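Of the protein chains in this complex, all but one are displayed in their positions.
A, B and C label the chains in the order they appear, each numbered from 1.
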Amino acid sequence: MDNREKGVERKIITRDDLSKWLEKIKGHFDLYAPVRSTVVNFGKIERVDKICLDFMNTFLPPKVLFFPQTEELFSYARDSEGIEVKRAEDLIKERVLFGIRPCDARALSILDMVFGGEIQDSHYIEKRRNTVLIGIGCTESLNTCFCSTFGIDPLSGEGTDIFLIDNGGYFTIKEVNTQRGRSLIDLGNTFIKTEKVDHREEAGSVTVPINIASITGNMEKVQEDFWNNTSDPCLSCGICTYVCPTCHCFDVEDEEKKNGGVRFRTWDFCMSKDFARMASGENPRISKGERYRHRYFHKFDYFPKKYAVVGCVGCGRCISYCPVNMDIRKVLERIRENIQK
Amino acid sequence: MEKKEQRVDRGTEQFSPKILVFACNWCSYAAADLAGVSRLEVPSDFRIIRVMCSARVRPEFVIYAFSRGFDGVFILGCHPGECHYSEGNYYTRRRVLLLKETLQFMGIESERFQLRWVSASEGAKFAGTMKRLIEGIRDLGPRNIDT
Amino acid sequence: MNNSIYLPHIATIKNVVEETFDTSTFTVAFDNKNIQSSFSYLPGQFVEVTVFGKGECPISITSTPVKNEYLELCVRSSGKVTDALHDLDVGGKIGIRGPYGNSFPLEEVRGKDIILISGGIGLAPLRSLLNYFLYNEDRYGKIELFYGAKTSQDLCFRREYDLWGAHENTAVHITVDKATEQWNGRVGFVTELLKEAAPSPRNRFAFVCGPPIMIKITAKILAEMGYEDSRIITTLERKMKCGVGKCMRCSIGEKLVCQDGPVFSLRELNEITDEFSR
Partner (left out) sequence: MIKVMLQKKLQDRVKELLQNGTVSLFIGYEQGPGFVYVSPCFVRDESGAERLVLNQFCSNNLAGYIHEYNAYNRRIGICVKGCDARALVELVKQNQITREDLFVVGVPCTGRIDISKLREEYGPKLEEIKGISETERSFLLETVRGTKEIYKEKIVFDKCLSCTHPEGFEYDILLDELKIPEFGSADPVQKRVEEMESLSTAEKNEVWCSYLSQCILCRACQKACYACYCPECIFDKAYPRWFSKISTTAQKRLYHLIRAYHLAGRCVDCGECERACPAGIPLRLLNKKIEKETKKLFNNREAGINQEGVLPLNTFDIDDPDFFL
């Protein structure tokens, strides 16, 4: 399918100019973008030429920037008079996150609902408020991508402030969605040109979507045996939850130092045996099957019931990093079959 | 993010290390007592934990101590053949040697982790050993504390 | 920026009463008088108690919100935080945030007869409720407490049974699983006690709190007696961290114990498709 349009007027920025623009942004904001070491991850940029643009999906999702693996909640100091509690000082400087994919942008909007709402988690919300998102569309895809299942358009900048599309030699500025986005564009005015280009807008081919509507809401119909059998190869490690852009379960731990200490919150994974174990020794999810079931229910049943959105965005990270190659798509397909039975 | 914690004795301007000592109840703990009773000069930079046998010290204890920022960990036990439980210290010897090598490999100087034999009657040896070992740690300087 | 929901307020332990060998009731008050006077809660709610350096755990409030000068927390030493709490003496500083969770349906049961069934430390949240009922005696009908513990040494709030029983329209039935020499009361499980008394389900609500297995058995017995699911009310325990519905640790089905609970009617629990109903 060639939907290459000829001679369409578009705002574009060349690759070289993009670096200059980002350099300029870096002068005003803290810039975060994908960097490659053994894996590609979002990191703070010291030098613009370190930014990795030939990535598909980062190893860790962008949630690390808003809900880090380990985050200080507060510190306390003890003296003869008592205890004083001091909230962790979060970032004040505004940040720009460059290179977020549409699936991850959706994931952030899901996390917004979790950490926002009636009771606001200020640690997350403040970081979120202070960050401008520059998205990049997916003109290519991995064979693990299945975002279209959840109605995500790999070429739409929903949830981002600015949305670019990589056209090889240059980037098209497809969307500028917010005031904050516009002010960033203003910074790059000298680099952004309006030109007639042979406009190419092709989404990467994504796996055939799964009929998710038939699954959510019907999860109860799945027999118990199914979970025990499906979870058999699972090692109960934390990879799938840690690399998941929407997983948000956390643990709270104190670290005592001399005359004070710090309380941290850390990521936690529900596949861990002691995730739900109480002090009394009672464990409501003692078997691997029950924990596995809980993970799927959280994403495809509890999320829709509570926030009216599925807690999965089809980024495919859990598929690519699973040490035993368990495939969430395959499991969903089997759940669907099981429901229909 | 490596932080170097400055622990300097105000009086002597000398680095005062944080050291943990595991001492066997039947020998070196008594030796420490003896050293004290005999009013021998012993450096004061260490904290001592009494264990029932040097083999009681699980390697995790040592690794944990290092993770909590200790500059040195010493185990003191009975001389070979004199273990109260007949052979505990032989096991310790193996474990310690292997752990020393592993620590070194992971970037923690093996000199920071030491094993010595001190019997109950060797108060002077205790004082001398501690002095020498702590001097060794002073020479190494503070450990890079992981944050 | 001191607006984090995770910040505890400093409170001081004012008094400690030993209930059993591993359970004590702590009377605590916030250091900040304004927080203390504005701290309002209802029976059934809980607070997150911080022992600094050890961590945080959810504890149900056992005092009744008629006096705002202090809070009472009945705690069994069963983990890192609760052990550390027991090590603290009068004057010790702890952190408290809350109150969290829903409360017992106080309005719904107005004018009704009530039975309270509890085992062991499960009396703690029910004590708050019982005292609330007794304080507002005119609004409620006959109140009966069925309480059981392993031995007479494991009974909590021993000093208060007579006080409760002295009220008109109130009955207190105590039983122990295993008799010791000092005990001359009833011996047997609380469920047997309940079966014998067989309070009629007419115009009556049942509140159950205790170990999970006891809740399950009691709920079954009550159902056999003819109690409707919606009239059997229980309060649950789950591992909890945040208390405000973010950490997802306390979920039973799509419900979160910290927000949608800890008080649930059996009907609500039966609707949840999770471990509990299985």
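Convention: a residue touches a chain if its C-beta (ideal position, glycine included) is under 8 Å from a C-beta of that chain, and two chains touch if they have at least 3 such contacts.
Small disclaimer: the values here were computed from a predicted structure and weren't measured.
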Sole residue of A:E94, A:D232 or A:E337 that reaches the chain not shown, by the stated touch rule: A:D232
Which of A:V243, A:A276, A:V310 or A:L332 contacts the chain that the document leaves out: A:V243
Contact with the hidden chain (one of A:F191, A:F226 or A:W267): A:W267
Positions on chain C where the hidden chain makes contact: 79-80, 83
Residues of chain A in contact with the chain not shown: 37-39, 59-60, 69-70, 142-144, 229, 232-233, 235-239, 242-243, 251, 253, 255, 264, 266-269, 272-274, 277, 288, 319, 321, 323-327, 329-330
Residue numbers in chain B that touch the chain omitted from display: 1-2, 59-60, 63-64, 66-69, 80, 87, 90-91, 93-110, 114-117, 144-147
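Definition applied: only the chains that are shown with their structure count from here on.
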Euclidean distance of C-alpha centroids - chain A vs chain B, Å: 47
Per-residue overlap in chain A, given as positions that touch at least 2 other chains: none
Chain A - residues contacting chain C, complex: 73-74, 76, 78, 82-85, 87-90, 114-115, 119-123, 126, 219-220, 224, 248-256, 261, 263, 265, 268, 270, 275-280, 282, 284-285, 290, 294, 297-298, 301-302, 305-306
Partner chain A, residues of chain C touching it in the complex: 1-8, 10, 31, 50, 52-57, 78-79, 81-82, 93, 95, 211-212, 237-239, 241-242, 244-249, 251-254, 273-276, 278
